[in-house]
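Contents: one structure, followed by commentary.
Rest of the complex left out; these chains stay put.
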Amino acid sequence: MTARTALPRRTDNDQVLRNLGLVGVLAALVVIGIVTRPELYSDPAWVRNNILTILQQASAIGVVTVGMTFVIIGGGIDLSVGAIIALAGVWSTTLATQAYGAAGMIFTALVVGLAVGLVNGVLIAYGKLVSFIATLAMLVSARGLAAQISGKQTQVSTNDTINSIASSRLIGIPVLVWILAAVVVAGWVLLNRTTFGRRTVAVGGNPEAARLAGIDVKRHTMLLFVLSGLCCGIAAIMLTSQATSAQAAMANLYELDAIAAAIIGGTLLSGGRGTIVGALFGVLVFSTITNLFAINNLATEVQNMVKGGIIVAAVLLQQFRYRSLTNLLRRRNDPDIS
Amino acid sequence: TSNDPADTAQVKTDTSGNANAATGPKVVIGFSAPAADHGWIAAITNNAKAQAAQYSDVELRTVEAGADAAAQRAALATLIAQKPNVIVMLPHDGKELNATGLEAMRAGIPVVNLDRAFPSAAAYRLQIKGDNYGMGLAAGQYIGEQLKAKGVSNPIIGEIPGIDSLELTQERTAGLNAALAVYGFKVANRRPAEFTADSGQAAATALLQALPKMDALWNHDDDQGIGVLAAVKQANRGEFFMVGGAGSKTAIEAITKDDSVLKATVTYSPSMASSAISLARLIGQGKGMSDLVELQVPKEITLASETITKDNASKYAKLGF
Amino acid sequence: MSKLATVLRLTDVVKTFPGVRALDGVHLEVAEGEVHCLLGQNGAGKSTLIKILAGVHHADSGELLWRGEPFAPATPQAAMRAGIATIYQELDLVDHLSVAENVFLGHEPSRFGFTRRRATAAATRRILESLGHPEIPPGRLIKDLPAAGKQIVSMARALSHDAKLIVMDEPSAVLAHDEVENLFRIIRELTANGIAVVYISHRLAEIREIGDRVTVLKDGRTTAAGLSARTPTRELVGKMTGRAFEYVFPPRVSTDTRTEPLLTVDRLSRAGEFADVSLTVHPGEIVGIAGLVGSGRSELLETIFGARRPDTGTVTLDGHRITGVGTAVRHGMGMAPEERKSQALLLDEPVFKNMTLASFAAFARAGFTAARDEQAAARRTADDLDLRPRDVDRPVRTLSGGNQQKVVVGRWLLGHTRLLLLDEPTRGVDVGARAELYQVVHDLAADGVGVLLVSSEVPEVLGLADRVLVMREGRLIREAPAGDLDEDTVLDLVMAGSLMEGEAA
């Protein structure tokens, strides 16, 4: 009667099934690619290169999504990620900063990201602002400040080290993809293997319970936004390197993409549940869709119409698999509306 | 701007007596422009397609470039992988796509940059630019002349730019300010819009409210100008004259009819896309421009911004988009 | 007992919430190793008092001495550090964390910030074993545990601290008979080790059995401190209510079961929950279902109500097939669900809107709501149920647990309910209100309303119902008139099986 498992395996079956669903969606997208452009897919070199391109294009937004996932699991939302990237990018590419070389630029981007995240966190945790409003205000302000700093000019990075990040490879894999991998692994460990991660789930899932358990909910909430800011700082460097420049309008609407990727990955918008792996899959789905459109050369308007449909289909498919599989085990009737 | 998108493209069809018109080796031209949410960009893509259709030896492969520089980079990466003979692109932002231009050039594909310059000269083979600064200059000159002629000494001048964070907007504004400075005038209030009619209406409404009396107004973009003109009407104002930008069909019609405050517009013609395709073909075939002595197409071409008024509007009616 | 050293002394503690003086001069003395019971009607201030001890609320005035030192915990953390652990009335667990993670939430065994999962699991397993529940897997997510399992986890959490005082706010409310025995065993072990326990319950029998001394609160004031737990019931109830009565089950006039049944449940099954359940309820009849916690009674009730789709079988109310909650409510079925906070209440909305949640449309004219009529009706129901405070405009969130329960029951007294499903209707309800509630149920039955009642308190089922159904492991195993059964027989029938039975091993 008594089950004694050697390891405390958390029964996240739902989540595993959901992720399987996302893998299915990815597979479906690839199959569509193969069917529509067989001549491209028949060239293994092209395929390898295409996969790397998809991953590379997913890298910056992927890093942002990891931070966003933490914030959302913790019960908040960060609308300012795009703006933080812009501010960090612009600040690290001013002539003054560039004079300090690559290290100075990276340092600046990270510090700006951290600092803005800290302001967000303080306003939300201690100023008791709703995170939606606080980060929306930050979105507007940070982009304004970025425009001010850049004089609304696109600032070119003349630093070869920075510029070469995007074009370098390590063991055949682009450096940007390595960075993404590192952030995803770090995020996974942080969420699943540290007290910080446990507390994030508690703070988002039941803040009152977390408080009663002696967790400093405010401090933790603040830290989540700092973490998100830091991820934006990293992404700013990645994007600056890719574009060899930065401007106030860069990373436009990254907030929507990151939130969407996190949610598609199975993170609950209301907090208390989410996975890093799912978020990564969410990002990859978007990146693969874009790639599919490009190789099929769809007109933008058609692209957009189809994209909406694919998003809906992806989530439905995911849910469908999830349900039909779990239904074998149990029947439930929750309306699950949000 | 027009309600029927059909066949408003500007193409050069008169090729008689031009040696370059003869069918040459086949040229595959890759083309990429930002997603059109605006008449001017839509016209760029339409013009490129229409011009390419004129040539039996040109195959145009357009890749749509999505909503931002990153999306366009991704699209161009797939385009470069397909190795076209020439790439014509209108980048979201020249600086942000500089690296991509370099990559293509390094891969041996000549790049024709439309409108938004790459900072690095190695990133393009040919650059065709509209003259944003010149546009502002032309608008400023027209406004200055008119006001001087009317004898207004301390004129109140309003400005409605497009998306303010774009560099091209900054250039236009710089041109306007430079021209006005010559007359000792300056802009009293500046309310940016977003290249859309509804944002133009909102910006103009705010501007009119801030300036209860105004002498002249430059609106950077004729598409958003539809909204600006609507706002002027809704506010029951008419004590000033307005200059447009880009040269859309509706704007030219309004100037011709002369029944609104819109008295002139300064061009920034999407016909540059047609020219770009023609020249890309020549580059692909290794030919030069027949009226030039040079054996190859030159490296840089800047279009002049012209001022359309009631007097010359008929000449430009065809070019409106 | 009273020879032992006093560890906690509260003098004249006052705490006000807007519009309510929740505590108005409370005295309390708890000695080492004793079980000190707090007794009081719903809203008397018991939970508020212990939340002050736990650092959740802060007293406005009054003196707290903890082991001789002045004590004013600013945060729950401070209270825990001082050695006071609390099991709250409203289970405060995190759904998407595992059992082990919940037990050690806030003080996770860790190395450099990395959780030590094996150590956490092992420690959790040890605690669960000492609680007599080795079958609860430490890795299971909380959301997948039944309510009783969650209560065990809450207890495990309190034990995971090295506490000198453990406060238990109605821990037995969701526990079945044998579970309560188990709880008492644990409490005895604790007190044997010198740990003091503050125990809150509305069940006087429990207090008799486990308590050493009793402090009675009434309207936020201590009316009796340090009484012996063997004080006669009449006296305790008198201190609590100011009246002197003990609840009794009103006499029942037997119903005529020859009438057409109001509710017919025919061979209803849901995989893994219950199977092949057939039953009837006649107009004016009270049918009680007895069974162990986890025997599937809640699911059965929800399925009858249309909130869950059955795999097979049908539910018919007065000739109408019930296919969903909509049809159920339309045809006059009502249900007071088991978990009031998550299943029944809009916590931020006023009492009257909660009471009329199922009937506001009936009050409305042409789609326009009639708030005044609703308020008036809600006020009458509040009177009937002795709701405290009697104010129907305050948010339900600010009501004590027992009074929230009354609001839920009150919902179905409004409108035209003809069959009422009650799932643990007196959980957390005090003796006075309980008697009133029983009277209400009787009055309803006398008016021809059918009642289907689920309760883990066997005396309640036997005392209230005309007919009793005994359920075990999802099946009805016995049906008999209430008069033919006694408590021991029923307990015999429901026994065998434990909390996590049926789980994959």
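Order of writing sets the labels: A, B and C. Residues in every chain begin at 1.
Criterion: a residue touches a chain if its C-beta (ideal position, glycine included) is under 8 Å from a C-beta of that chain, and two chains touch if they have at least 3 such contacts.
Predicted model, so just to flag it, every value in this text is computed and none were measured.
Stoichiometry of the full complex in this file, given in the displayed chain labels: A x2, B x1, C x1.
The rule is simple: only the chains that are shown with their structure count from here on.
Highest inter-chain contact count (C-beta pairs) belongs to A-C. The centroid of the Cα atoms in chain A and the matching centroid in chain C are 43 Å apart. Averaged C-alpha coordinates put the centre of chain A at 36 Å from the centre of chain B. Contact residues on chain B toward chain A in their complex (touch as defined above): 35-36, 61-71, 73-75, 77-79, 81, 93-99, 119, 163-167, 169-170. Of all residues in chain A, those touching chain B in their complex are 46, 49-50, 53, 57, 60, 143, 147, 151-156, 163, 166-167, 239, 242-245, 247-250, 252-253, 290-291, 293-295, 297-300, 303. The touching residues of chain C, when paired with chain A in their complex, are 54, 56, 75-77, 80, 86, 88, 92-98, 100-101, 105-108, 110, 113-115, 117-118, 120-121, 124-125, 134-135, 137-141, 144, 157, 270-272, 307-309, 311, 498, 500-501, 503-505.
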